[in-house]
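So the structure is just underneath, and the comments pick up after that.
Only a single protein chain was left out; the remaining protein chains are all shown in position.
Chain lettering (A, B and C) follows the sequence in which the chains are written, and residue indices restart at 1 in each chain.
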Amino acid sequence: MTLPEIAKLGHVALVTPDLEKSLWFFKDVIGLEVTEEKNGTYYLRAWGDFEHHSLSLTAGEKGYVDHIGWRTKRPEDVEGFAQLLEKAGTEVNWIEAGEEAGQGRAIRFKLPSQHSFEIYYDVEKPKADEKRRSVLKNQTYKAWARGCSPRRFDHVNIATSMDVGEILEYLGRQLGFKLREYVRYNEKTTVAGWMSVTPLVHDIAVISRPQAETPNQLHHISYWHDSAQDILRAADILAEAGIKFIGPGKHGVSQAFYLYVCDPGSGCRVELFSGSYLIFEPDWEPVEWTEEDHSIANTYWGETVSDKELNKPTIEA
Amino acid sequence: MTLPEIAKLGHVALVTPDLEKSLWFFKDVIGLEVTEEKNGTYYLRAWGDFEHHSLSLTAGEKGYVDHIGWRTKRPEDVEGFAQLLEKAGTEVNWIEAGEEAGQGRAIRFKLPSQHSFEIYYDVEKPKADEKRRSVLKNQTYKAWARGCSPRRFDHVNIATSMDVGEILEYLGRQLGFKLREYVRYNEKTTVAGWMSVTPLVHDIAVISRPQAETPNQLHHISYWHDSAQDILRAADILAEAGIKFIGPGKHGVSQAFYLYVCDPGSGCRVELFSGSYLIFEPDWEPVEWTEEDHSIANTYWGETVSDKELNKPTIEA
Amino acid sequence: MTLPEIAKLGHVALVTPDLEKSLWFFKDVIGLEVTEEKNGTYYLRAWGDFEHHSLSLTAGEKGYVDHIGWRTKRPEDVEGFAQLLEKAGTEVNWIEAGEEAGQGRAIRFKLPSQHSFEIYYDVEKPKADEKRRSVLKNQTYKAWARGCSPRRFDHVNIATSMDVGEILEYLGRQLGFKLREYVRYNEKTTVAGWMSVTPLVHDIAVISRPQAETPNQLHHISYWHDSAQDILRAADILAEAGIKFIGPGKHGVSQAFYLYVCDPGSGCRVELFSGSYLIFEPDWEPVEWTEEDHSIANTYWGETVSDKELNKPTIEA
Partner (left out) sequence: MTLPEIAKLGHVALVTPDLEKSLWFFKDVIGLEVTEEKNGTYYLRAWGDFEHHSLSLTAGEKGYVDHIGWRTKRPEDVEGFAQLLEKAGTEVNWIEAGEEAGQGRAIRFKLPSQHSFEIYYDVEKPKADEKRRSVLKNQTYKAWARGCSPRRFDHVNIATSMDVGEILEYLGRQLGFKLREYVRYNEKTTVAGWMSVTPLVHDIAVISRPQAETPNQLHHISYWHDSAQDILRAADILAEAGIKFIGPGKHGVSQAFYLYVCDPGSGCRVELFSGSYLIFEPDWEPVEWTEEDHSIANTYWGETVSDKELNKPTIEA
């Protein structure tokens, strides 16, 4: 049997105690488009996203990530992952088609760190309303309608109080993620790792947050902009909206030009980023950063996302 | 047996009647780095390329592309492709390790259009000299040393007097390239197609050039810049070097922000580009552009690369 | 007596046969803000303009520029110019305060080429509504609210069937404009000239259009963007709005990075531009471009604004 494979990151399902404020933030300030509202859940995506949604917003008592959704390469891979995971002793729950708007049958399960993942293949790729549709056949919406206006959903970064190396190993073994870069102290403690199934440096990153109350924390979700200038424009927009943020700056790891901002509704941290590089080499040797060069790994230049900030409690995922 | 797979575009081997001028163009104006000079051949790469070279320059009587090199996913894929191609009646020649500097054993063969391809796996990934090495562990050279300074090699675009649809079909069937976008007239004549094995919209494109004297023409090779602003900077540099170019402009197909310039030594056309989008969807439906929207497919805005230009004889590949 | 002086370009009063379409173009597509509507005239400005308006739109039977408004350095300069002009035999008409919204007493008169100028000093500088006001005390509105979103009004470019040299001489002698750059054929025929009272290369340009039916033609008005990237963003926005334009490109003269687009309501051509340089030298030697280098003077690189385009009938001014 061919091993099942993940093709790409799909979406994040976010729960927020202030749905109105989160909608304002993601729609008006970040500039996402609402694809559908169903049973109180809002489904959003960026102008260059192709799937039904890359973010969903649902009202709840507190802010947390309900699950992170991944799309498989082939339809049969969903069943394939279900079998593999169950064989490994992981509890797998099936989500029926339509339970999540625009999406077919899917499975949900938890990482050893208790982060909740969803795996699906079938998904709608609705066109934009004619008025909002791009004149380009390869682009979903006209760009630049509102707010920061990122092109597409890019990656998730999860934090955990568990051993990061263990989670990275799990993501590699069970789900096929390849390690691209990592920070390791004293040649033994992995502080952070960046992994992907695509040529992006990371579809997912895992970062150590030892003092967290639960092992399943979110560090941030990230949307991608075509140009560094768009990040500077986003900075103007956020400053004028009265929303504090960190950055701009450039990470050494992944070479991302970034800006970090929190959804004032849910507390979910969002990285707006551009730049970075692509890994096409099939024999990529994961880049190791040590304690000695952790500083440049974190910040090549610009405003630092400090350890204090990194370890600040955000929301669970 | 697992089917052999191509991982990525590797390099183009260019022959030039004016080696000195081509070296000036690619090194001083475009800003590539010379990795090695061996037996009169210069091996170059961009500051963000990881392999030994993405371009080689060799003196010859006229300008032409000797071969286009592709790297496989696994070591055994080279032998795998050799068997598959021979089974399909294609003549395969083996190139011994070291014949091309920095590269292991490889095969060469011709497409039905007589374009010469090379397939290899083993390749050196030399570090830059310490003085030129980036302080970033994930970047080969310091950027911005000289000239336009693109980040990495991106794609090749070949032209042919043969039926484009036939070549696209061959690339898909024999080599695993997936069709991403195409222009088709009257629902039957494919004028151009863009294919990839990576999430890039194209690692290779094939364009119709009916009047060409031979079926194996080059349209252009392309290097990628991180930002559109870098393309505008390149325009200044080229204008000051007294080199004419076309652009800047933005293609509808692939959404590439481009500028086209010819190496005055070899006649090889080079596209400097930025922007574009990535395709992560495993069930991507190739985007069809018709005769009606060929204009916007070609030029979303900016200076057009006209049909006249498109059909201008360049060099063989 | 101190000679009266012009401090800056103030505004253009545009008449349009399709007010609704012009409003859509300037407000929604270009992204100007409406300060006031009074007696059917709409007063607009960019987010970084300080005066009451930099453009007014009034319905009329055809598209034309009613007048070009200039602000003086001192209150008494309006009277000063009136006297100087009348002494030189020019008919001067007084416009009472408030006739044009937000503006004090002013004079109007015609150039020898029949272009209508207005000179004023008193003008309101209304703050933006609190909701739209920038958090920066030195910026009128929040930027990036809608459309292309230029920072400020920059210059006017008028065309004439008369001798350009004569008009330039008049602008220098009567109004104090300094010649910054010009194109002269055969050391005698001035084809175009760029003049300013500020360090901008031009507050006004005059271009020859020999076949024009009247001597008082408009070539274009221009709004300024902070960055070249903003012009590329504007190109996307215009293309998506279904509006054709010329560019982007870079002029040799003034080093402007440009894009030319016509208001579909009035036919008024608008240059969106960025870049250029500033002239602080008090003894600036006007830069002469000859017929030989007219091509690079016109287009350093990018899509050319052709002579054909230059001489295309636009609207009267």
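Assume a residue touches a chain if its C-beta (ideal position, glycine included) is under 8 Å from a C-beta of that chain, and two chains touch if they have at least 3 such contacts.
The structure displayed is predicted, hence computed values, not measured ones.
Peer 1: Using the contact definition given at the top, list the shown chains touched by the missing chain.
Peer 2: A, B, C
Peer 1: From the list C:40, C:242 or C:282, which touches the chain that is not on show?
Peer 2: Hidden-chain contact among the options goes to C:282.
Peer 1: So one chain is hidden, and I want to know which residue out of C:139, C:161, C:174 or C:304 touches that hidden chain in the complete assembly.
Peer 2: Considering all chains, including the one not shown, the answer is C:139.
Peer 1: Where the complex has a chain not shown, which of B:239, B:270 or B:317 is the residue touching it?
Peer 2: Among B:239, B:270 or B:317, only B:239 touches the chain that is not shown.
Peer 1: Please identify, in ascending order, the residues of chain C that touch the omitted chain?
Peer 2: For chain C, the residues touching the absent chain are 7-8, 48, 50-51, 71-74, 125, 135-139, 151-152, 181, 198-201, 226-229, 252-255, 275, 277-278, 280-282, 287-289, 293, 296-297, 300.
Peer 1: I need the residue numbers on chain B that touch the omitted chain, in ascending order.
Peer 2: 134-135, 142-144, 227, 229-230, 233, 236-237, 239-240, 242
Peer 1: Touching the missing chain, which residues of chain A?
Peer 2: Those residues of chain A that touch the unshown chain are 228-229, 232, 235-236, 238-239, 245, 247-250, 257, 300-303.
The rule is simple: only the chains that are shown with their structure count from here on.
Peer 1: If every chain is a node and every touching pair an edge, decide which shape results: line, ring, star, complete or other.
Peer 2: complete
Peer 1: Can you give the whole-Å distance between the Cα centres of chain A and chain B?
Peer 2: Centres of chain A and chain B (C-alpha means) sit 32 Å apart.
Peer 1: Can you give the whole-Å distance between the Cα centres of chain A and chain C?
Peer 2: From the centre of chain A to the centre of chain C is 47 Å.
Peer 1: Of all the residues in chain B, which ones touch at least 2 other chains?
Peer 2: 228-229, 300
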